[in-house]
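Notes follow once the structure below has been shown.
Just one protein chain is left out here, and the rest sit where they should.
For reference, chains read A and B in written order, and residue numbers begin at 1 within each chain.
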Amino acid sequence: MERLDTISSLQYFVPEIVLVFTLMAVLVCDLVSKNRAPRERRLLIVIPSLIGLVVALSYSLQGSEAVSAGLFHNMVAFDGFGQMLRVIFIVTSIFVLLFTLHSNELRLVHHGELLVLLLTVTVALIWMANSINLLMIYLALETVSVASYVMVGYLKTDRLSNEASLKYILFGAVSTGTMLFGLSLLYGLTGSLDLFEIRSALSSQEVVASSGPALMVILVLVLAGIGFKMATVPFHFWCPDVYTGAPTPVTAFLSVGPKVAGFAVLIRFFYGGLASPSEDGASWAMVGSVDWQTMLMGISVITMTLGNVGALLQTNMKRLLAYSSIAHAGYIMMGAVVLSGEGIQAMLAYMIIYLFMNLGAFLVVIVVHNDVGSFDIKDYAGIWRRAPLLTIGMGILLFSLMGIPPFAGFLAKWYIFSVVIDAGLGWFAVIGGLNSAIGAFYYLKILKTMFIDGSDTPEPSTPLALQPLYAGLLLVLIVPNIIGLLLWGYLDRVTEFSQKLLDAM
Amino acid sequence: MISLEHYLIVAAALFSLGLYGVLTRKNAINVLMSIELIFNSANINLIAFSRFVSGDTEGQVFALFVIVIAACEAAVALAIIMSLYRILKDVSLDEASVLKG
Partner (left out) sequence: METLGPQIIFWAFAALMLGSAFIVVHGKNLVRSAFSLLATFFSAAVFYVMLGADFLAGVQLLVYVGGILTLLVFGVMLTNRIYNLNLETQTFQVLPGALVSLAVFVILTTVVVRTPWSQSALIEDGPTTPIIGRALMTEYVLPFEIASVLLLVALLGAAMLVRRRTDL
């Protein structure tokens, strides 16, 4: 990987620069429009944010020349993998920005800071996912964290939101502090902060012979921080509480953005620092003396099982989706275990499809809350008679989350399971399959409530209020789940491209 | 002569004390103080390694950023505690339990 200095790095850094300038511009727009009418003022901050995100997105989409470089003296990587993730984060951010516009929870609060925070997290997620230096990993991870702590507590007169925020920051600070201690030991063991130098230090024979226990301790400590972002066991405790307390658009964002970035850090850290690629770049071999593959496998199995079992008991929609997102983290991790380019490809495909199905499900939660004013699953009874199309849409999203063919969620699961089976880990795929079966129970429970419950009450039902903006967004989020099969070839090409460029690591 | 291991053991002890505080204290501000102990222990590690192992200032630069991050985190955490205090009028982790883990 070519190491670039500051000036020559800038040309690969346009989307990030655009986002940083956008967030500052939005901050200024918010201040100068202070005396205008609230509606006008909101337009003045939403429109610049959207323009900034779209410009950044268009730059990220066209920057597809096949290069890979270490920008800013090997602080962040620029490669296909990173370009893909950049697009994922910006798209998520655009959706969430639109989610906030008509959400009842956010009706009474001013949106200025929320948008600035959202833009900050977006750009920090890009930095986090592309970091190839221990200092950068930690700094970007903390920037994401600090901004999301505030986003969770954005409803400052609401007790739940505040409590969620406090839990999040205390738990987060402990996890990242633990990670930091691990990183400091890793620096001591290898004498470097650069992941590639760490890899070559760990490959030397004398270090391998003597560093076993130290490396083990380091990995456990570092996984505390990454696991906190991915919400994998045993660092998932915060997840149900924080997801419940945060405003729902923020919850939707947290369930996709930081999770995907967490997995990106996992790949960069383990594949970049603790594994060396084979000649043809299609697979990796572990370096150092710790079998972290087994470690990740164990985490994956426990995470998906606890997530699915936990979800069975939930009566609150947001808590249920929180546990479901924990379970999905377990599935995604299966792709990281196999140490092959195909595994990374399967992970990327899964995360892209997860973005659409999960954001869609949360949007339905927002829509129902706007009308019913509740997150309890029992209040979803009889939605079918009030909004048949919405219910069918939710059905498609839930079937996709379940992994039922022909929806996109099935393709994602099938891809990741087949990669695992190809790697000779059949039993691992079986556990994944069993977990999907458990998962079907609670997703079907929601559907049953929506379709069947409350249908025996004779009272005439009024149609559910659905804002045109949300209807359009739902359509955009649901359609990829249906035509996933048609897009598959394209998705395969895209992920293959990004995986190929990762090989340079 | 004071060796690298001396510093590392003190840092490990400080880390464990911080962990102990995090696990046992109920008051949010007290948990925050324990977290600061953890950050400090990592910084001692970084600076000690910077001197004894890598022989350059890389670790010191990292430690500098850690101090910046710790300050940001403390400021935001205290703001959240203030905001919650206005609602609860008593900051205690036990109180913050409408949400059940």
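Following the convention adopted for this analysis, contacts are C-beta pairs under 8 Å (C-beta built on N, C-alpha and C of every residue); 3 or more make two chains touch, one makes a residue touch a chain.
Please read all numbers here as calculations on a predicted model, not as lab measurements.
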item	value
From A:110, A:378 or A:493, residue that would touch the chain that is not displayed	A:110
Residue ranges of subunit B at the interface with the undisplayed chain	1-2, 4-10, 12-21, 23-27, 29-30, 32-34, 36-37, 40, 43-44, 47-58, 60-61, 63-65, 67-76, 78-83, 85, 90-92
For subunit A, the residues touching the chain missing from this view	6, 20, 23, 27, 34, 38, 71-73, 75-76, 108-110, 113, 116-117, 120, 123-124, 127, 135-136, 139-140, 142-143, 146-147, 149-150, 153-154, 156-157, 188-189, 191, 207, 210-211, 213-214, 217
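Everything that follows uses one rule, which is that only the chains that are shown with their structure count from here on.
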item	value
Subunit A-subunit B separation of Cα centroids, rounded to whole Å	26
Subunit A residues touching subunit B - in the complex, by the definition given at the top	134-135, 138-139, 142, 145-146, 149-150, 153, 156-157, 159-160, 162-167, 169-170, 173-174, 177-178, 180-181, 183-185, 187-188, 191-193, 237, 240-241, 244-245
Residues of subunit B that touch subunit A when the two form their complex	8, 15, 18, 22, 28, 31-32, 35, 38-39, 41-43, 45-46, 48-49, 53-54, 58-59, 61-62, 65-66, 69, 72-73, 76-77, 80-81, 83-84, 87-88, 93, 96-101
